[in-house]
Structures are given as structure tokens and as C-alpha cells.
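A quick write-up on the structure given underneath.
With one protein chain withheld, the remaining protein chains of the complex are depicted in position.
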Amino acid sequence: MLRKLLIALAMVAGAAQPLLAAEGASDPKAEFKAFRSYFTNRFPKLALDDFVNGPYSMDEGLRKQWKAIDEFPPYDFAIDKGKAMFATPFKNGKTYGDCFPNKGIGVRQNYPQFDAKSGQVITLDVALNRCREANGEQPFDYTKDDMAALTAYMAFTSRGKPMDITIPDDPRALAAYTKGKEYFYTRRGQLNFSCASCHVQNPGNHIRTEVLAPALGIMNAMPIYRSAWGGMGTTSRRLRTCNSQVRGVPLPGESEEYRDVEYYLSYMANGLPISGPGTRP
Amino acid sequence: MRTRTLIRLAVLASVAGFATAAVAASADDYKAAAAKADAAIKQAHALKNEWTTTGAAMKAAKAAADAGKFDEAVKHAQEAEALANGSIAQAKEQEKLWPDAVVR
Amino acid sequence: MASTIRVRAIASGDTTQVQSLISHPMDSGFVKDSKGQLIPPHHIEVVEFEHAGKVVFTALWGPAVSKDPYVKFSFKGAKKGDDLKVSWVDNKGQSDSTVAKIQ
Partner (left out) sequence: MNELSDAPGQTRRIILKSAVGLAAFGLGVGGVLTSAYAAIDPKSWPENAFKQKSEADALKALYGKSGEASDKVNLDAPEIAENGAVVPIAVATTLPGVSGIAILVLENPFTLAAAYKIPEGTEASVASRLKMAKTSKVVAVVEAGGKLYTATKEVKVTVGGCGG
């Protein structure tokens, strides 16, 4: 069955190969433009802001079910939990809000950020754990429910705000962006898929009956409540699942590669609204 | 797409490996096969490109060896080595190929 | 801890639309845990919605109702500010209830 799937995907992939690339350094501004037009040309009828709704922007039947579920989404409980966690002071009396601009409300669209001090990409998840550690608390697991609830609440306070990712004038920032891009387009796993094989070459197409989400705006919906999980999951959890699905061994949560690919994809989604926390099949 | 043939090659290699080991294998044969597989797995790990099936094959090899079924153990270890080599080849090839896929 | 029950009851004219979401695993009894053991069935059996001392809606649920179950219905005769009581009981005898204001 998996073999069939592989062959089917390879065939569609062949039919929709993006233009061949010239080798060389990254030019984020030009790549942003090309990425955007690739998707808008491919889905000319789709409103730009709708890409952030993933598979639901691609399929009418799915969209209807999503609307029904979104009337009273099961992730409401995770948002509530995250809100309560966010408001609860650490043992030292400080709160998460003290670690963020605007007390952490409506800031999710500014993550990931490049941190000049460490020379690393800092995602919202990493920023939250840094905040915990700075206040004498144990960090949360990047793939588990507590982190998912916290980020769900923070995303909720940023709903509708346009993604706003900057690549500062620092060669290390550009290098992180380029590494993220490399991770995104590199084929891996025994099934020999890259992230792009599914989410650039085949958005809207089916793997069996699962509809693939477009890469454009894919991070704007994070974290996501997946029916397949029966719960809210972090960006890292989703990326690890992607790896497993192509029979690759997943990396630890918030590995450098994961952070960099989130950086790349979030930059590509600049200007598109935050839709997280999202629901997905 | 050269990489797509990797999987088939990996499978073929494991079958070929099994054929050569068809004459009753010993614990030492298994140890040798496992050592080769482990070396390949280490390399794949360093490249951050392991396949889940590699680990599964190694697990099957160990289980067979523990049960004294060395023919089977050697077969699985060779399969794991072939899969690990497939992932190594994939990673090295992709280092050159990935820019071709970038949307421009 | 917060209530397991979330209710949105909105009056429009004579009709009140009620939506409710309950935090509950709704284990079907057919799913295995990570150790391969069947998770025993654990699901809500009865949910009652009461307005002004009258049960206006009763849900009888089996194990095939989704995790964190949801239900939507409408009834007549209530107005803004009225109380709506929601209570549930599950197959292990656990229960919860809440009173929501109709908006």
C-alpha cells in the first residue's frame, strides 16, 4: 500500500515540478516573491488569507466539516488551560508575561526570531522554555500537552495578526534561513520525500483521502488540534510526525533543523494572518 | 530521480545478502553483520538521516540472534546495513540536489 | 479546576440555541494503549439540559460519541438572563454539572 502511495506521489510530483533552481546564496526577498507567486498562480481563486487554513482551503467537503467543528472547537479546553498556566505565577512570583513584550499578549506573529546573542533561531516554544528556566522552573517537553496549551493560548491572542518575521542583517541569520530552506527541500526517509514533495508540489492532492496542506501559511495555524491525536500538539510534534510518515527517524523537539525550517516557512508567510490554534484531521 | 531507486537497491541488496548467507550462519557471522550495520547506522545518524525501517530491521536481527536463529539474524542485520547505506546515499545525494527543488 | 462543561446558550426571539462541549475522553473500549492493553470503555451516558425546572433536552450517548463531545440543539420558552443547567454522568459514575446564563 505504501509502495502504491509512493508511486502515485512520484507521478504527481513529476507533473508539477517547480522551476529548476540556480545554485547560489539565499535571497530571502526574491525567494519570498517567487514562493508567494507559485502558490497564488497555482490557486488563483483562493484568497491569500485562506492559505493559512491548510487542507480546508483546498477541499470543499473538508471545509464544511471544519466549519462545523470550529463552531465549538475541541481545542477550547487547551486554550483555557494555556490561559490559566499563563496567568499562574512561577515560584518566584514572576509570570510568563514578564518575559515578553506586551506581557506576551498578541506577540506570537513575531516568532521565530533570530537571537543575536546565541546566534540561533528562537521559536515561541523555545522562548517559553527560556522564560521558565530564567525563573527557576523546569523546561517543558517540546512535544507534549503543556507546551501545546501555552502556545495555543498565545496564538489565540494573536489571531488575525499578520505574520511578521524579520531576518536581521547578520550572516548567521541568513545562514539559519538557508539551513531552514535546505531542510525543507531535502528528501529524506525511506519514502524519499521532502517537506516540499507534499506541501509545495502536491497541496490539495490526496494521500488516500488525506488532503495535503499548502506550505504557504502552514506555520500560521500552529499549534494544531489533530483529530488523529485527539488533542493539541506543538509544531515540533507535527514535524516529528511528518518525519515518521515518510519513514524517517524524527529529530528531538525544537532541534536546530526544526527551528530553522519554521523560520524559513514563517518568513515565507509574512503578512498572512495567524490562524492558530488550528484544527486538522 | 535517481534517489527513488535507492529504496529498490536497498531491498535488492538485502535479498542478495540473504542469498550469500544461506549456508547456516553462526553467532560470529551475526556479530560481523551487526558490526557492519552498526557502523553504517552511526554514519547515517551523523548525517541526521536515519530511516525508521533501519532500526526495525536491527531490532529484528537482535531478536533472532537472541533466539539462536542466526540465519535470520544475519539476514536482518544485512537488511539494516543496506537500509542505512540507502539513507547515507540519499543524504549525500540530496546535499547536491536539494537546490534544484527550490521554488524560484 | 475549571468545569468540564462549556455552554453557549443564545436567545434570539423565543428560541434559544444551545451548544455544549464537555471535556471527556469518551474511550470506546476498542482502543489499545501504548502497551497494547485495551483501554476500558469510559464514556458519558446521559447529559441533561434543564431550564426553569424542566428538562428541555436529554442526550443518551454510547462509546461512539467523539472525545470532548459536542451537541447543539434549540428550544423555546427561555429568555436572556435565564439559567440553563447542564449535567452529565458517565459509565464510571463520575459526573459534573454547571449552570450557564442564557445570553
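Labels for the chains are A, B and C, by order of writing; each one numbers its residues from 1.
As a convention for this text, a contact is a pair of C-beta atoms (placed from the backbone, for glycine too) under 8 Å apart; a residue touches a chain by one contact, two chains touch by 3 or more.
The structure displayed is predicted, hence computed values, not measured ones.
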Omitted chain - touching chains that are shown: A, C
Residues from subunit C at the interface with the omitted partner, ascending: 1, 3-4, 15, 26, 28, 30-32, 45-46, 48, 50, 53-67, 69-77, 87-89, 91-97
Missing-chain contacts mapped onto subunit A: 55, 61-62, 64-66, 68-69, 74, 208-210, 227-228, 230, 281
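We adopt the following convention: only the chains that are shown with their structure count from here on.
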Far-end chain from subunit C, centres as C-alpha averages: B
Interchain centroid distance [CA atoms averaged], subunit A/subunit B, Å: 32
Interchain centroid distance [CA atoms averaged], subunit B/subunit C, Å: 52
Residue list for subunit C, restricted to those that touch at least two other chains: none
Multi-partner residues of subunit B (at least 2 other chains): none
Subunit B partner contacts - residues on subunit A that touch it in the complex: 6, 10, 14, 18-24, 30-31, 34-35, 38, 181-182, 185-192, 194, 196, 200, 244, 247-249, 251, 257
Subunit A contact footprint on subunit B (complex, rising order): 1, 3-4, 6-7, 10, 48-55, 83, 86-87, 90-91, 94, 97-104
Subunit A-touching residues of subunit C, taken from the complex the two chains share: 2, 6, 8, 19-21, 23, 67-68, 70, 72
